[in-house]
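Have a look at the structure below, then the notes.
The complex is shown incomplete by one protein chain, all other protein chains being positioned as in the whole.
Coming up: subunit A.
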Amino acid sequence: MNPITGAGTEVPALTIEGVSHRFGRVEALADVGFTVPKGAFCALLGVNGAGKTTLFSLITRLYDSTSGRIAVAGFDARRQPGQALARLGVVFQSRALDGDLTLRQNLSYHASLHGIGGRAARLRIGEVLALVNLTDKADERANRLSGGQQRRAEIARALLHRPQLLLLDEATAGLDVRARAEVLMLIRSLIAEEGVSALLATHIFEELSPADHVVVLHRGHVLADTTAGALAGDMPLADAFLRLTGEAA
């Protein structure tokens, strides 16, 4: 077993190997590679512009990766996009709920996008709403929910089809301290209780505990693939990160 990632012989939830991507002349990602084991939490650390959202867009097939390999639960994102996407739950940086519709209508729509309808959808919607503690908000319009509630609703949406990997792109950005803590607690409990894996792109270091698996992405390059504790050493994680990325004053 890998002592850092906890990876065993099981198929990893996410495998990224030698992935590069360019926007014209700008190199957004250069030979990026790491794995997220099954049932594990991994934080993708990086400042704005590090390439986190680009990497997420490649994993979710919003862009095509022309070099390297991305596999979700063993399914190649390029050659088997349907199978890969079916095992992926995504919480995007920008909110994706339709504000004009109720939370239940939103979830029903997203369930249908994964081929879940009728009674199965109604039951699953009830389950995920209970999981994120929003059962009493089911019939409220999405634009009437608070920021924290909307984020939890987004997580509920991402969980509808029982994904094996949750991708959370800055899922706690813009939330107050309390809402942020709630969302993080929810993510960690999902990993522990539901057995899903999670890749959280963030630049909020306080969200991490020493044992967490972290991948530091900077200007499209992976600078570290270790635990938060090992990265920090005897200094605060933020300082260690700044020293590593060469941005310390």
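By our rule, contacts are C-beta pairs under 8 Å (C-beta built on N, C-alpha and C of every residue); 3 or more make two chains touch, one makes a residue touch a chain; residues count from 1.
As a working rule, contacts and distances are computed from a predicted model.
Mind telling me which option in "Roadblock/LAMTOR2 domain-containing protein", "Competence protein ComFA", "Sarcosine oxidase subunit delta" or "Transport permease protein" is what UniProt lists for the chain we can't see?
Options "Roadblock/LAMTOR2 domain-containing protein", "Competence protein ComFA", "Sarcosine oxidase subunit delta" or "Transport permease protein" considered; the missing chain's recorded name is "Transport permease protein".
For the chain left out of this view, which of A:61, A:162 or A:188 touches it?
Touches the omitted chain: A:61.
Of A:17, A:76 or A:98, which one is in contact with the hidden chain?
A:98
Spell out the interface residues on subunit A facing the chain that's missing from view.
Considering the whole complex, subunit A reaches the absent chain at 22-24, 26, 28, 57, 60-64, 66, 81-83, 85-86, 88, 90, 92-98, 100-101, 105, 108-118, 157.
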